[in-house]
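Worksheet: the structure to be examined is printed underneath.
Only one protein chain is missing; all other protein chains are in place.
Letters A, B and C mark the chains in the order given here, with residues in each chain numbered from 1 onward.
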Amino acid sequence: MSAPRGFASDNYSGIHPEVLARIAAVNAGHAPAYGADEVTARAVGLFREHFGRDVEVFFTFNGTGANVTGLQALLAPYEHVICAESAHVNTDECGAPERFLGSKLVDVATPDGKLTPDLVASVARGWGDQHHVQPRVVSVTQPTELGTRYRVEEIAALAEWAHGRDMYLHMDGSRLANAAAGLGVGLAATSGEAGVDVLSFGGTKNGLLGGEAVVLFRPELAARFPFIRKQAMQLASKMRFTAAQFEALLTDDLWRRNAAHANAMALRLEQAVRDVPGVAVTRPVEANSVFAVVDPAAAEALQEDYAFYVWDDRTGEVRWMTSFDTEPADVDDFAAAIRRVCR
Amino acid sequence: MSAPRGFASDNYSGIHPEVLARIAAVNAGHAPAYGADEVTARAVGLFREHFGRDVEVFFTFNGTGANVTGLQALLAPYEHVICAESAHVNTDECGAPERFLGSKLVDVATPDGKLTPDLVASVARGWGDQHHVQPRVVSVTQPTELGTRYRVEEIAALAEWAHGRDMYLHMDGSRLANAAAGLGVGLAATSGEAGVDVLSFGGTKNGLLGGEAVVLFRPELAARFPFIRKQAMQLASKMRFTAAQFEALLTDDLWRRNAAHANAMALRLEQAVRDVPGVAVTRPVEANSVFAVVDPAAAEALQEDYAFYVWDDRTGEVRWMTSFDTEPADVDDFAAAIRRVCR
Amino acid sequence: MSAPRGFASDNYSGIHPEVLARIAAVNAGHAPAYGADEVTARAVGLFREHFGRDVEVFFTFNGTGANVTGLQALLAPYEHVICAESAHVNTDECGAPERFLGSKLVDVATPDGKLTPDLVASVARGWGDQHHVQPRVVSVTQPTELGTRYRVEEIAALAEWAHGRDMYLHMDGSRLANAAAGLGVGLAATSGEAGVDVLSFGGTKNGLLGGEAVVLFRPELAARFPFIRKQAMQLASKMRFTAAQFEALLTDDLWRRNAAHANAMALRLEQAVRDVPGVAVTRPVEANSVFAVVDPAAAEALQEDYAFYVWDDRTGEVRWMTSFDTEPADVDDFAAAIRRVCR
Partner (left out) sequence: MSAPRGFASDNYSGIHPEVLARIAAVNAGHAPAYGADEVTARAVGLFREHFGRDVEVFFTFNGTGANVTGLQALLAPYEHVICAESAHVNTDECGAPERFLGSKLVDVATPDGKLTPDLVASVARGWGDQHHVQPRVVSVTQPTELGTRYRVEEIAALAEWAHGRDMYLHMDGSRLANAAAGLGVGLAATSGEAGVDVLSFGGTKNGLLGGEAVVLFRPELAARFPFIRKQAMQLASKMRFTAAQFEALLTDDLWRRNAAHANAMALRLEQAVRDVPGVAVTRPVEANSVFAVVDPAAAEALQEDYAFYVWDDRTGEVRWMTSFDTEPADVDDFAAAIRRVCR
């Protein structure tokens, strides 16, 4: 059943042993359902240690669920979200945001997946005009879908821009750990401390069986959130098992160990292939992925042995993604294959 | 962390050891995400053994997700669902059906949680009238939220009624295993073989960590279903771990072992208390719950030591629910407490 | 083209001459679209004379549009509306409330179409429980779909009940003029002055070509309303012509003249037939309709010459509705026919 470790996505990986052990550890007796249990309370306590003592935390099943419920906490249907064209909410959630929120997403082309106040300003308009959806939320992905990451001051500038216009800053942090590990900062540094209002904090891609968290940096949003989550079909009954996974992730810096390792593996791959003729690395490696343009025939040949995605079939750009469980030998073997095929 | 085993709900229980072992067993290496893996293929194969070789199966996160996506496969927003007043879709999903489907639920009061053709007919009207939502789906719960269950011929009669009017029959089977075990039949007997078109098959309440399945008995509904599920935020990335749980459940009849045990524990409880003065068992015990009217003060006293829900605070009716892991001693202790308190 | 005046519905009638004249009168030159014109300003001024100087007013195309946008101003998708089973929002809007609001309607059976605090209380539950939609709005119809009307103190009692629970009172007043004329009070007496928060004020059934108004008695709701209305596809471009119709209706008490006349015609009909053998008037005549049980064969025979609706084909109850343009001779001829056929 288990395919070899490839470079398709960090969600091809399994469960980190410490996470699975924690699931097993809380599997004793009965516990109140829907989050009224002690494991959930402990996990929320750990979130407060990492993100700030006033945050409110709600677990969801997946990243789309976290993004959509988090956005729902911030806007009305006639208000809109501004995001990068490449944002996951815009391209990979099968229209769940539009369907559930009833809101329009307004997307902006970006050179590197990152929004700036200028880019946002270029599409924020129509304030007060009843024919226009009203700008209410800026949504960023940290790190971006293109493997780039925002620096603290870049997030802060977006937050300042948004808050100055009575708007909110939302962050899709399905890989926030990778950004924080790469920057050498804590989880709050580029999220809540930089002005983010609502965060989707990812767990699944960083070693969990499955689970994401909506972190509300504005506690006043918490009263309505349980209803939003339940109506969005994102409320787990045996919540202790979601909570236990996050308990593991936030204990002994497992989040950072996993993410830093995945990042290191991406850098190792990039260094191994960047000088290979026929391989053009296209983006800075700032998280756990390497983007490169290779000849389509070479990509196809490589895919016979290694899983990965062609990111853009018009340009031949491919994405190679590493994971918490990627071994140095996996990278070295893959790099050797790339050298062999691309030459 | 682990509370003692009480009688609040079968979702207070944990993960059955065989299920957890299966999760661990598939946790090796990488596997394609989103269901394109071998574990999922195997699990679907097992579903076909139990439900029929032509069924299509899609896993979701929770029961609300299974119900809403399954209904979405069957109706347009201007069409309506007929269900019992006590149905989970009607009372316990925080309006997720209305929100996501855009459809009205038309509910009917029932004596015992069960629909009949006559009850359905009493609220099915307005065919062809553009001012009325159009009847399209009858939704039953097997066993019902009141612990009663449909016999095969009762389901068949509803299916015949529905199909004769170009309508569908949907089943919320979050505890279908308990009904099938109680009737001594297979999982398909009161679902697909009796004419059900779409089934929510529950796993979480029968020993899973978390996972439900939408079983489509009309394979022509399958083409659109992946998009419905993804847009409904119900697509797991590490699908192999959901699939593995169902693999365990459908292997060596674990579903039946678990369900039959829970049913037996409910009967044991009912037999132990039915003659206790001050306890009036209110419904036939046909699955894994006992409903009874007790004095509110007695209920409150009992709740100091045992978790359970007051079902209807206007009548004093309480629900005592057993689970796959309820021990005979748990029941006997609880029954003794009931005798003590209610006398 | 023009059928004779029957008794099917007040929306079978045409445009009152004063209304059509007013449309023609404002049909000169250009005017700003979407409500930024002088006619709209004047009409809003007239609303403030009738309903209170602080009300905010927004015109919509039809009653369903007024109800749905008015409710949208008051609740979130996970909150619910309590209404009578017979309410227009519940039975005759093809699920537009559920579709657009995403909210559940919770309906209550009533003897006469009227809610009471006790009836509302019987279905208002689940406060604070994340599995339950949350009670937020009580919606009444004045007069009801069954031709009965609320007295001032009955509305006030419902408002007090609702406001005491942080809930709102919404009124579907598509025929509010008929209730006010019947009670001999002004339009605000049973709406804003009695505690109604948001009113759908009907025009179409009282002599307009087409137009309804949402009257907000809580001015703080006005800021978001233009966006709600536009997104609900209820914003007219040539608004001056909607406004002109209301200008006519609220000038020289045309609203009361029309409504009082229609009411008088209903009473005339009821008096003419109440002693006819084979005719059982079933409800008090408090607005512009007469409900009666007649033999189905008699009803059918009558319908050959006169349009009207069978209200309930299980009981044989029919509805005979009068309009602003019903002539005494129309009533007398119809009553004669009834006597002839039912005898």
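Note that in this section contacts are C-beta pairs under 8 Å (C-beta built on N, C-alpha and C of every residue); 3 or more make two chains touch, one makes a residue touch a chain.
Just so it is clear, the model here is predicted, and its values are computed rather than measured.
The missing chain, though absent from the display, is touched by one residue of C:Leu235, C:Ala248 or C:Val318; that residue is C:Leu235. Of the candidate positions C:Phe227, C:Phe246, C:Trp311 or C:Phe334, contact with the unshown chain belongs to C:Phe227. Contact with the chain that does not appear here is found for just one residue of C:Gly6, C:Gly147 or C:Gly316, C:Gly6. In the complete assembly, the contact with the undisplayed chain comes from A:Asp92, out of A:Asp92, A:Glu153 or A:Glu300. Even with one chain removed from view, chain C keeps its contact list with that chain: residues 1-6, 8-9, 11-15, 20, 23-24, 26-33, 37-39, 42, 61-65, 68, 93-96, 99-100, 204-205, 209-210, 227, 230-238, 240-242, 307, 323, 325. Interface residues of chain A with the unshown chain, by the touch rule above, are 77-78, 80, 91-95, 98-99, 102-105, 130-133. Residues 34, 76-78, 102, 130-131, 133-134, 224, 226-231, 235 are the ones on chain B that touch the missing chain.
In this section, only the chains that are shown with their structure count from here on.
The pairing of chain B with chain C is characterised as same-residue: of all residue numbers used at this interface, over half are used by both copies.
Computed centre separation for the pair chain A/chain B is 33 angstrom, with centres defined by C-alpha atoms. A separation of 50 Å divides the Cα centre of chain A from that of chain C.
As a whole-number value, the distance joining the C-alpha centres of chain B and chain C reads 42 Å.
For chain A, residues touching at least two other chains, in rising order: 227, 230-231, 235.
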